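A single protein chain has been removed from this complex, and every other one stays in its place.
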Amino acid sequence: MLASPWTFLALSAGLAGGILIGALPGLTATMAVAVLAPFTFFMEAVIGIPFLLGIYKGAIYGGSIPAILVNTPGTAAAAATARDGYALTQQGMSRKALELSLFSSVVADLISTLVLIVVAIPLASIAIRFGSPEFALLYLIALTMIATVSGDNMAKGLAAAGLGLLVAVIGLDPMSGYQRFTFGNTDLLAGVSLIPLLIGMFALSEILMQLTHPAERQGGAEAIVHGGERLRWAEFWALRPTILRSTSLGTFLGSLPGLGAEIACWIAYGLARGRSREPERFGKGSLEGLAAAESGNNAVVPAALIPMTVFGIPGDTITAVLIGALMAQGMMPGPLLIQQNPGFLFGLFLVLLATNVLLLVFGLFAIRWLKQVTRIPPAVLYPCVLLLCLCGAYAVNSSTFDLLILAFGGGLGYLMRRTGFPIAPLIIGLLLGPGFESALRQSLVFSNGSLAIFWSRPGSLVLLSLLALIIAFLAWRGLKPRGAASRSPWSRRNKPHNAQGGDS
Amino acid sequence: MTPKVLSLTLLSASLAAAGLSAASTALADESHLPDEPIRFVTPYPAGGSHSLHAGIITAVGEEFLGRPLISVIRGGGGGAVAAAEVAGSTPDGSMLLFGDPTINSLRPQVEDLPYAMEDFVPVARINYSAAIFVTTPDQPFQTIGELVEYAADNPDDLVYSSDNRNGWTYTVFEMLKSTADVEMRGVELGGGGPAVTQLLGGNTMAYAGDASVVGEHLEAGTLTGLCVTDIERSDAYPEIPTCQEEGYDVVFQFWRGVMAPAGTPDEVIAELSDGFERMTQSEGFLRLISQIGSGIQFQGHEEFAESLAAEQAALREAYLGE
Partner (left out) sequence: MTDNFLTLSHRTTRIFETLMGLGTLSVGLVFLRTVHATPPPYGDPGDIGSAAFFPGLVALLVSAIGLVLTLMAWRPASPAAMASGRTARALVAYALMVAVALGLPWLGIWLTAMLAVPLMALLFDERRWPVLLALAVIPPTLVIHLFEGVMGIYFPRGVLL
């Protein structure tokens, strides 16, 4: 399958197109694959499928580019990336941030792909035992990460998270059919569209912040002209525990059908901060934070193919589209594909590995140009960002109402940033609230209303204990005076360094 | 594998339909359609079978309708948002809804939605699929009769995977519960993917869904087919009986069809219906449709109006009748 040059060409074209699409706010990987999938029906499988896989991977990676450069996550999964990535750009280290994001993505993707190839079947048979109770607890664990991104003022963080959760419950409730908090508005039936709100809160509020506090770049322009220094190997090597941890987490979460990259990036981020020697740098340009978020969300991608290849079950919306495209080529993924067409499956794995290598090449090439984005004067850059946001927000649903959501998000984001409310908790609430609520209520239908389901199953018992541990740890850490926090039991491996003063 | 294939793909999709019936050049002259592109609205998010079908229809439709088709994917509220938008658009054939039974027959009758069933007139039915009731081989019941017996012996003990409230799976299980007079608990999981996952993982005991979702598991033996909600057995799974054969009157054909807002002139409806009919007869369209594992059961606007009215009446009886 790899033998054909056309396969490579299709893969490269898909990858390049995917990076572009992913980098445009509002155009998501799911949309790109869904829109272009019908065209692959006209192609042969060895061209069509690599093309789609290229788009898929490219778009996932592409989402981190605008997050780092202009604080606008191209996809929801890149929201955690924007925190430290954009902080690095503001410090004139956009090149380092872009390179780190690329390397962490590729490494995470590579490891996760190898996991897919080697242990897909045993991992999938564990993952499929996970039901709603376990999902509810996983969501709850992710929601506790609100505490790690709330900044100095926990009350403001909780308020932001609460507002996010309230926005998330607006719309038609799929379980009961009630129209909740729609206030008689037809457009709110579908709920508040996530992507337009996200673009508004990040990108529009960023434009407004730039107007409020014009960056004094002009003076110190020399330092950033070339996007700052490159990532040093030693810096990257020092991050390997973080990357490995986030990758294993992302791979595990990705193999659970239905849990996406949105949840993985925040848990990975929170976990990295918990184990970090310098947690106070998180959100202010921490390399660890950026690496954790990027490797966490990219590890999900190949892992989401695990339920697809083993059971024919889509791991997320995008693999659902991929299954459609594979079916159109007469390859129904699932238990039969492994038996009937192992050659194709093997080829698929090889293509996935090849995509990684190509992604590295394309990414390095793209960074040469992308780091120049910081050279564009604000008077040109931000009006163009506004235009992209406008088009992107409309594109999600072809809805003019979404433009109002975009504007609302912009105003809310600006207000919060000016008054010291953190945005990240709101995003976490918004992304994870609905999943938590439906998993919780589904569990109660399973158990006929008994809460015992959360500790009577082996999987949920483990997760419940884990949750208790995390809460205890967060509480213990919160009670300790600032500065001593880095000497936590979780980072005992780093004790020797800490003894000499962890905050250096 | 050849350059020809690649270049073909890079061209517009309408190329695939080239060389087919160069039908009705006269059409453009005496058309009643407004002189603008037709917006073809898919009421579900990108990625489902609806958007796959819509992608093909809009790719090849221009040749048969005389107007370019623009695919508008407008998910939300289980289809209600798009339906409300089309219902409120100018009724001249410039905006069409890719409807289905839940949007056009069931939910407007049982839910308080911002549009009514009468806001739409049928244009053409493209095709339908029937749901297959399935279970896993390790459950204590392996036929639909045993399932009903089990549910009767253990009221409220049988947990099944459902999709959304008043969704497809939800509806066929409600029909089964009402005809067999048993109690079971459905868990609304939001879609076919998670529903099958929970069934395979042993968290639920039964499900009913489209062949595209459960078909492969039936072949692999990881799921057992109980019965089909159609009037005759399916060609692909002739060994699975219909529910009627087994003594349970559960018939639900999940059709996909084109709907126009009420008030659209009759001649426009007729012209669109003819156009879609010619499209469903064209070789290129059929080839593409078969590639996504689907087929054509076309009904023109008159025939479709009859079957739709019958379906709406049947659902009204099943849900609100007693």
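Letters A and B mark the chains as written, and numbering starts fresh at 1 in each.
Convention: a contact is a pair of C-beta atoms (placed from the backbone, for glycine too) under 8 Å apart; a residue touches a chain by one contact, two chains touch by 3 or more.
This is a predicted model, so every value here is computed, not measured.
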item	value
Residue, one of A:Cys391, A:Ala452 or A:Ala472, that touches the chain absent here	A:Cys391
Residue of A:Leu204, A:Leu259, A:Leu326 or A:Leu431 touching the missing chain in the full complex	A:Leu204
Absent chain, residues of subunit A that touch it	17, 21, 24, 27, 31-32, 35, 90, 152, 155-156, 158-159, 162-163, 165-166, 169, 173, 175-176, 178, 180-181, 204, 207-214, 377-380, 382-384, 386-388, 390-391, 394-395, 398, 400, 403-404, 406-407, 410-411, 414-415, 418-421, 433, 437, 440-441, 444-445, 449, 451
Residue ranges of subunit B at the interface with the undisplayed chain	37, 39, 70-72
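As a working rule, only the chains that are shown with their structure count from here on.
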item	value
Centre-of-Cα separation between subunit B and subunit A, whole angstrom	33
Complex contacts: residues of subunit B adjacent to subunit A	1-3, 5-6, 8-9, 13, 16, 45-49, 51-52, 55-56, 59, 72-78, 80-81, 84-85, 111-112, 114, 156, 159, 164-166, 185-190, 193-194, 196-198, 200-204, 212, 215-217, 219-220, 222, 288, 291-293
Footprint of subunit B on subunit A - complex, ascending	4, 6, 9-10, 30-31, 34-35, 37-44, 46-48, 128-132, 171-177, 179, 186-187, 189-191, 193, 257-258, 307, 311-314, 317-318, 320-321, 324, 327-330, 332, 334-336, 397-399, 438, 442, 445-446, 448
